[in-house]
Each structure stands twice: as structure tokens, then as C-alpha cells.
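Shown here is a partial selection of chains from the complex, left in place.
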Amino acid sequence: EDASWDAVVSAAKKEGKVVVYNMTLGAPYFKEVLKSFETKYGISVESLDLRASELAERIRTEQAAGRYLGDAEMISSTMIEEQLKNGDFIQKLPPIPNTANLRPPFKADDHSVPAFVQPMGILINTRLVKDEDVPRSWDDLTSPKWKGKILSDDMRPLGSGNAMFSILQKSMDADFNAKLAEQKPVFSRDMRNDARRVARGEYPIYIPQIFAFASDLKGLPVKIVIPKEGAPYARMDLAVLKNAPHPNAARLFIQHFLSVDSQLIYANAWMLPVVAGAAERADPEAQPFVNAKLIGPATLSERPSMMGLAKKLYP
Amino acid sequence: MSNVILEKVSRNFGQFVAVDGVDLRVNEGEFVTLLGPSGCGKTTTLRMVAGLEQNTGGRISIGNEIVSDAARGIFVPSERRRLGMVFQSYAIWPHMTVFDNVAYPLRVRRRPAAEILDRVTKALQLVEMEGFAQRPAPALSGGQQQRVAIARALVFEPTVLLLDEPLSNLDAKLRLQMGDEFRSIQKRLGMTSLYVTHDQSEAMALSDRVVVMDRGRIQQIGAPEDIYRYPANRIVAAFFGTPNLLEASVESCARVNERRFRLEVVGRGWRGPCEAASEVQPGQAVTVMARPEDARLAPAGSKAGADELTWSGRIAHTIFRGPIRSIVVQTDDGRLNVDAPPFGIHAVGDNVTVVVPQRAAWAVVEKAERTQ
Amino acid sequence: MSISAEDRADNLRAMPATPGLSWIGRLLQTTSAGRVVAVTFLVVLLTFLSVYPLSMLLYGSLHSTPPGMAGTFNLDGYLQIFTQQNAVTLLNTVGIAFAKTIPSLVLAVLLAWILARTDTPMRGTLEALITLPFFIPPILTAMAWGMLGNPQVGLLNQVYQWVTGSNTAPINVYSYGGVVWHMMQYSVPFLFLLIVDAFRAMDQSLEEAARMCGASRLRTFCTVTLQLMLPALTGAAILSFIRGIENFESPLFFGTPAGIRVITTDIYDSINQRSPPEYQYATAVSFVIMALLFLIVLLQWRILRGRSFQTVTGKGYSPTVMKLGRWRWVTFAFCLLFFFVTVILPVGQLLIGSFFKFFGFYQQDMLTLEHYRAVFGSGDFWRGFSNTMLLGFVGATLTMLLGGAVAYISVRTKWRGRRLIDAMAWLPWMMPGIVLGVGFLWGFALLPHAIPIYGTIWALLLAYISLGTPLSVRIMSSAYAQLSFDLEECSRVHGGSWLQTMGRIVIALAWPSFAVGWVLLFFGIMRELSASVLLYSVGSEVLSVVLLKLWANGNAEQVSVIGLIMMGMVILFRWVQLKVIKSRINAL
């Protein structure tokens, strides 16, 4: 094993470079991982940051045009599912030692391996929501006192709002979403700004709040609540692209991303690590988030019906 | 009431004084022409009357109402002065047809369509442009554009009409005809007209009075004949046609009637009688003006009559100008211009005597300042 | 009957002789081949820049899958469009576009007239300042207005409540009004910039003639000034209207909460928020819109046909300003008010906010220069900045030159094919940006690999040129339409070649427009995201992608620092430009 992996490492070093297509848009924790990879192996990383649909389309177009420029991609698990359904863009996942270290329920597929997890909770404005009113369950949101006071990511189109909608539809009572709809939540489409609107006091509550996105709101009067049922989540996967020009470096990169050190960086940014041994070492502040109870995930197959339902509830 | 009165009107462009203390009174129904060399301030004066340029000094009234007073900060905008104007640059609107250009003043006044059609057609007929009504205005020749500008200014029969070289791009025939039209319309409607032209015979033919300007100042105001015959100073004398101007000094002076004096003058190689507007001391220097059309050629050596001035010389060259032939005679006192009939007997090199009657020789005192 | 403009233009047909290639010059000049070559060249260029990516999209709209994948040809995309829901959406979109274009046009005309044709105090400074909102990224102004005008804690509502003592909140930007208002922030300065130089290059005697005919100032303005501005006004209004149809940010930010749907959010959803992305539908919708928009362009052709709008003549053209007397303080106050509402309020928020840790939390303990430090210390920023500068300078210059050539042929000649290139130059503007960006991606990726464009900075440059051409052609067309032919002819007669004439006379006379166009394109390139994000590659990051990343990572304050830097550049550019204009007018 070790010997053959050494061969991979030296081949990767010979390749000298790896191109990673990703949708983190230059998030600092991602950059930190890249830097640690570069210093550790002396292999330079070119990271192409795009938004989800653009990333998918770019990969599709490049593959169709025979321009094989990317090595690895890091993209949400449903996107991977979609890519597998619609075309032939991803290689079979080569053996990667660190996959053995994945903590349940995460495990590698034929084509991809989980990279990190973004769970979502409820953001409250601590000045506007009194301690006794803080929602502890998703069901608390349907209390009449929040009518018209909930700011929410749009649940109809694809995105966090819809992911939350789908997952809660499955894990909560059948009429939960219908009741929530009666609260007339106000939809918006810019998660980062929306959290700040809550902080400024426009609305007392925002759903769904990705934990990680609140980690840099320190100092503002806001707090994330993880409801007792658990946090819906989206999962990011890593995969190697077909005809990757630097296949060994791509393998090495995935291996490095799944190392405990890399995952710890993510954990400290309030994301849920996928390998064992990282959560325990995370900052005390991050502890509630790295071990959050998860509900979900949403799958590709149920998406059309869920989007249809959302459109019906929120005309 | 539509007289136009300018009192000490001035206009500076930065340091440059374009119009300098102009005093002028145009009576109701009068036709006054501004004449003067290029750049002397005619257009600027007209534009101040129109309210397109603000006078930096003085006062302008139209119809006994002050429309602009630099000192008191009064300024009535153009459209409320009720004037018609033909611009030197035509200012034809390129986005309209000929008809629309001419109809504009009527449309502004909300006249009924039938009346507009009628009056525009008449105005276009007047300038012989009735066939061009539907042509886009830029698709016209220079003279045609000018005629559109004229029609536009006349169509609404303003009480005061300002015309800035309105005929400059028309042929002689049309000029004459249009000039006469102006004059008759102007008389019929009693329009007060201020007319700028560079064509002296036009000015003479049309005007009740002529104003001669130079470098922003008025040099003389008077009836055409007076200005032509009895210029107040050398500038005015030199401005009309190509007069012969001769330096001389006065020997004696005698009153002829209440307006004229008879002088005996002596010049370089000639002497004789002439007339002047004021008494001149013997010994004073004067300029004697003799117009080419008043001079005639006599055989060499002819004797001068009592009331005649003579110069003897030789024909230097001749220029055919249609109705006349300009003959340049070299005399001891420079060259003299003489207008002769076009088919005369004179040839270059002939020795001749130039004869000018006393009545046609007019003396002005050097460095005369502006007179009214 | 033909008109003189066209007939005269006919004579400027031959291309110039360049010294070294004089035999070619002679060949081109003595035959009519010259213009054929010139037109053909432009047709080929425009085909590559705009028709080629559009044809990719057309394929996409007719094929069940995007290019490069197996699928079948069908009309499903178009058939899906004809639903009642879409009809409502379309009406909504058109309604919003009108609702913002008309008041914007009125405001812009008023401002242009005040600042270019009257003696309003400080008009030079005001002119540089009131256009600022246009150059700020829309997400920033959206955020600023969200902070100012939200019904719960919006500053404006709080001021109102404090002043009146009532507890109602009259202002809510999350509404139709908010969408329209946010769009107007962009369309007023845009229209203003497009028309102000047309106002400046106006022969005053044409207006004077109207006043001598008894027309009041207002009437003169409506019947002469505005009419003579028709090429500039209609051109600008159409550009702005199309922008209104295609505007995406304002409905997304302010419309979504109020349940307002417009075509572009619909298209955006069908690409970004569906799985798999429905490119067939998105492109089909875009083509339908494009067809509708082309009708407006045809209308403009009709309005302008056979008329001349030459206000800069070779005879006593003197651009002077109107003395307003006491009224100039009224106009001044008006400009000031406009400046306060559209610039001070939102930009002030951004400026103040950039010195605090978080926008909207103006506590002393949060005061910081951290955002500035972060921006200036960021390698990403400097790389994006220098790439964007390069692309901006080269792109804006090339686009203006291309636009100048196309406009010249379409406005000032009668060559066959001039309508074609004019129409081709419109195309990129009529395709919503998000869709067109995909068109570029497909087009460039599918080029033969021997043509090294894809994945390089040149792909971005070409896309920018294509996106900017409609604007540059419109600007230069309206500027050219003002110049009388004799100015140009006189230069030719006196020995100026075509190129010399262009440089020394035509462009020299139209340069204020040229400069404005350049600035608009330069900042357009700085802002362009849809195509940039699809075409950029590692190493060729551009500023807009940097901004996107910062925003997506919650660094709104850094984004506004960059926005403020961009604004500083605008002020500099405009200040220099206006200074030169002013020195010219003062000389008169």
C-alpha cells in the first residue's frame, strides 16, 4: 500500500500542479487547505471558483469540447448525481487511503467522496427574540407570534431554502411546510446580506442559516439555534474529472483534503468534518456545530416533486 | 407702437469691444440699414435688439417699452419682443421640411391649419420657393435656404423685422426683386425694419436712413443720398464704392448756403474748387473725395471750367464691369478711378484729363470724429 | 425623394491610401471595391463577435440538450414559453422597463439641459458627481437602499417617524417602487451620459431662430432642441429600455420579497435554479425577447429615416450657455437635491460603512481600517485589478474604435450593407447577459483547438468587445448625426485622407461622446460578471469575479471599498474630461 502511494505522490510531484474546480468562491478555509497542500507537497494548486450552475456548465462544456483542463472538482453531492446521470464527466474514484478514515454516516461512492458538510439552523436576533421565545424546534417557527416576521431564503428555486424545505418535508410532520407557509415568511435571495438584515433588526428570525456563514458575524447581536430535530444539510463531494491532465495530483489533493488537519480547518469554520478525529480537536466555540445532529440529505430524485410542492405552497 | 431705440448700447466679448456706445432711433415704420465693414458689429447690434445677446451697457427699448437695460438688469426674452429675424447663418432647422420651417411661427401662435397653409404658401411664393414645400430643408441650395429663412421671418408679419444680410446668397435679379418685395411689404404693413447688408446699392435703394458703422461705433446716420454725397468723415467717404480721396490744403472758404461751403483747395499738382459741410480755416488739411461716376474724361490738355477740378494723366488700365468700364488714370497725385461708358474710345496709354465738377468734389476734415 | 444627408454621404465612399500600401489604396479608390472590403471586414468581425455566440444559443434553443451532447432538435423551448404565467411576467417586465425608462429619460434630459446648456453654478462639479451611482456595483446600492428604505428599521422611515411622530413606515423598497427606483439609480446617469454631449454640441442659432419666431423657452425646447436630439434620445432610450427588460439585480433583490417576477429572474431560475439547467427554455425565451426588442429598433429607424439632425455646422456654430438669471439657483437646487438623494444617501452609507466592522453598526468600538487593509493587502485584488485595467483600457479603446467605424458607415455613408452592420451591432445588447455569457462559453469552447482563445484572457476581451459594441455604436451614431457634412468634406478637399479626416475632424468633434463612451465601456468591463465568470481562467481573474468572491464570503464591506475605489477612478476620469471641455467652452 504505502509503496504504491509513494509512487502516486512522486508522480503527482512530477505533474507539479493540480487544477481544482470548486464552488467555495475563495473561502478563506478552503484557501488555507490549499496552502497547506502546496507547502506540504510543493505542488501548486490552481483553484477555479464558480457558482454551482456555472461550474457544472463549464465542466460539461469543456468535456464536450474535448478541452480537458480540470483535474478535480468539489461540488455538492446532488450535482455529482446529476453529472453522472447526464454525461460522462467523472472518472471512477481511484483508491484514496484517507477514505478509510471517514466517519459514519459518510462513505465514499464509486465516483466521489464526501469533502465536508454544511448544516443549516435558525438565525435569531438576540435583541429582538427574548430568551424564552427562542425557537428550540422547527415547529416553534409555526407559532403565531412569528407571523410575517420570518425572513427566509426563497424555498421555490434550487438552493438552501429548497433544500431545507425538502428535508423538513420528509423529517417533520406532513403539514409542517403548509403551516410554515401560513406564517407568510418573506423570501429573499442573498443569504449573506439576509443574515445581516436580521442582525440589523429588520427581522428577528432567518432560515435557513448555514452555520459557517455565521462564523464571521462575531460581534453582532445574532445567534444560531440548532433545533432539536436536527439540522438539514448539504454535502460537498470531491471527484476526479475525466481525462484529468494531472490525475495523480488530483488523487493526492483529495487525500490531503480528507486528512484530519484539513478537516480541522473546516471544523473551526463551523463546518461538519467528514473524517474521524477532527471534531474533537475543534475550537470550543465550534463544538456545537461540528457535532450537530443532522437530518437529510435531500436527493436528486425527489427534487422535482419538492419544487412543485414549494411552488404550490408559495404561489 | 413699434419704434426701436438704442441708447449708448455696448457689448464686450471679454476685452474686445464689439459694439461701443451705439445711439440709434428707428421710428415706427422706418426702414433703417446698418452698413459697415465686415466685423464692425452689425450682427451683434441686431442680436442685442433681438435679445439674443445681452448688452453690457446701455438701454434698448422697443415700442417705447424698455426691453433691456444693462444698468437696471432688465432683460425681456426674445420671444416676448415680437420680432421677426433673418439670421446671417440662416438657422434653418434641418429636421423639418421647408413647409414646416416656414409654418413654425404660425404653429407657435396656434393658428388654424387652413390659415397656416394659406400664409405659408403665400410666403413661399414670395420667395419663389412654392415648389419646394415638401423638401427636407437641408436638400436645398444655399440661396434656397436663405429664401426659406426670409419666408419664415415674414410669414407672421411681425411689427419689427430684423434682417441680417438676407440676400447675400441670391443672384442680382432675385436680390433686386426681393429687395423691392421687402420694401413694399414693409410699407404696406408699416413694419419697422433694421436691415444689415454689405451691398451699398441695396442699402441706398431700400432704406429710409442708413447707419454707417465702423469698429463698433456709429460713424454717420442719414438719408442714403446724404451719406453718399456728403460723408461726415473719411471713413464714411472711403466706405462707399471706390472714391478717389485726395489730400489737399485749403486756400479759401466761402459759404454757399446754410449746409454747404465752397473751398478753394490745392493738392499735389492740381488746384480748384470743392465743397464741404463746415467752415474750414485756410491752410487746414482736408481730404477731397471725388467719385468715379462723377468724373469724366476729357481730351488731354482740356482747360478747367470755373467750377471744375482737373487732373491730367495717362490711362493705366481699364476693367469692364458690365454697365460701366472702370478706368484708372495715373496722375501726378496718384491713381484716379473714373467710370466711363463701357464702349468708349479710351485705350490704355492715352493721355487724358480727368474732370470733376465742383459740386461733386466733397472735402472732409481729417480725423473728423463721429457725427450724427 | 432622397435627402441630402444620404446623398452627400454617398461621396465619402473610398477608403484612404496609407503611405506604404498606396497601391492597395489606389486600387480601392478607383473602384468600388474599397467599400465592399470595408463592409465585408466589419460584417465578418461582427459575425464572429455577436452572431456566432448567438447562433450557439439558437442551436441551444432548438435542441433538447446544449451543444456537445446527444439530443434531438425540437421546439419544446419555444412551446413552453406560451403560458399564461409568462404572459403576466412579460407584461410585468415591460411595465417595469417603461416605468423606469420614462421618468429616467425626463430626469436625464432635464439634468443634461441644466448642466450642459445653462449657467447653473458649479455645473462642472455636479456633472461629474451626479453620475456616480452608475459606477457602483448594483449589489452595493441594493444593500445601501435596503438599509435606508426597509420598513422596519430603515433610516428614512426612522427619520420620518422622528420628524412626524407617527409610527407608520411610508417607504418600502421591497416593492415595485423599490425595483423601479433602484433601476433608475442606474438609468438616469446612464441616459444623462449618453445625451449630455448631444446637448452641448447644439448650434444655438437653431434655438434662437425658434425664439425669434415667438416660441417660449419650453416650446423651443420641445419642438427644436429635443427634436434635433432625436438620434441621441431615441438611441439612449432604447438602450435604457432594453437594459430595463434585462435588468436582473433590482428585481432579484427588491422584487423577490414582494413576489414580483420578471423575465430575467425567470431565465436566471431556469438556468441556475433548476436541475438540470433548462438551457433550451432560457435561450428560447431570450430569442423571443430579442425579436420583440428588435421591433423597437425598427421603430427608431423609421423615426429617424429621411431626416437630418446636423446641429454642428460650418457656419457660425457657437456652443454657448443660456443665462438663467435667478432661475439658476432653482436649477442648482434641483441638481443638488438629485445629488443628495441618488448619491449622498447610498454612497454615504457605503463610505461610512467601509470604516466600520459591519455595515449598519456604527459603534465606536467597531471603527476599523481593516477592510481597506484587507483589500489593499490582497493579492487577489491586485491581480484582478491589473487584469481588469488591462482589459478595460484595451477593450474600451478597441470597442470604441469598432463602434466608431460601424457608426460611421451606418450614419454617414450610403453603402450597401450599412443597415446590416448596424443591426448586427445591436444584437449583443438584446440578449440577456446571463444567457449571452453561456453563448460565449459554448462558442469559444467549441472553436477548433488551433484557435487559442478559450481559457485565455483574449476570450474575455472578445466577449467584452462584443458586449460593448452596441453601446459604442449608439453613442458614436448620435454624435456623428450632429455633424454637418461640409466639415468633413472640406477636410477631404484640402488633402486630408479619410483617416486624417476621421482623426482630426470627425472624432475630434465627437470626442466628448467618444470619451463618455469610453468611460462607460471601461466601467462596464469592470462590472461585467455573467460572461466573465464563465470565461475567466486561473491567472486571468477579473475584478468582478473578485467582487463576487468577496460578496459570497460575506465581505460586503470590502466589496464597498472596491466600489469606492472604482468611484474614485470615475471622478478622476470625468473630472479630467470635463475640464478639457470647459476650457474649450470658456475660450469662446
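Letters are used for the chains, namely A, B and C, taken in the order the chains are written, and counting of residues starts over at 1 for each.
FYI, contacts are C-beta pairs under 8 Å (C-beta built on N, C-alpha and C of every residue); 3 or more make two chains touch, one makes a residue touch a chain.
None of the values given here were measured: they were computed from a predicted structure.
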Only one copy of each distinct protein chain appears here; what is the full stoichiometry of the complex in this structure file, written with the labels shown? A x1, B x2, C x1
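By definition in this document, only the chains that are shown with their structure count from here on.
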With chains as vertices and touches as edges, which is it: line, ring, star, complete or other? line
Chain closest to the middle, measuring from C-alpha centroids that were averaged per chain: C
Centroid distance [mean C-alpha coordinates] between chain C and chain A, Å: 37
Distance from the CA centroid of chain B to that of chain C, rounded to the nearest Å? 55
So what's the Cα centroid distance for chain A and chain B, whole Å? 91
By residue number and range, which residues of chain B touch two or more other chains? none
Going by the touch rule set out above, which residues of chain A reach two or more other chains? none
Contacts from chain C onto chain B in the complex sit at residues 1-5, 7, 203, 205-206, 208-217, 219-220, 223-224, 227-228, 230, 306-311, 313, 315-316, 323, 325
Name, in rising order, each residue of chain C that touches chain A in their complex. 66-69, 139, 143, 146-147, 150, 152-153, 174, 252-253, 256-257, 259, 269, 271-277, 357-361, 366, 380, 438, 441-442, 445-446, 449, 454-455, 533-534, 537-539, 545, 548-554, 556
So in the complex, which bits of chain B are touching chain C? 50, 52, 54, 75, 77-79, 82-85, 87-95, 104-105, 108-109, 134-139, 152-153, 156
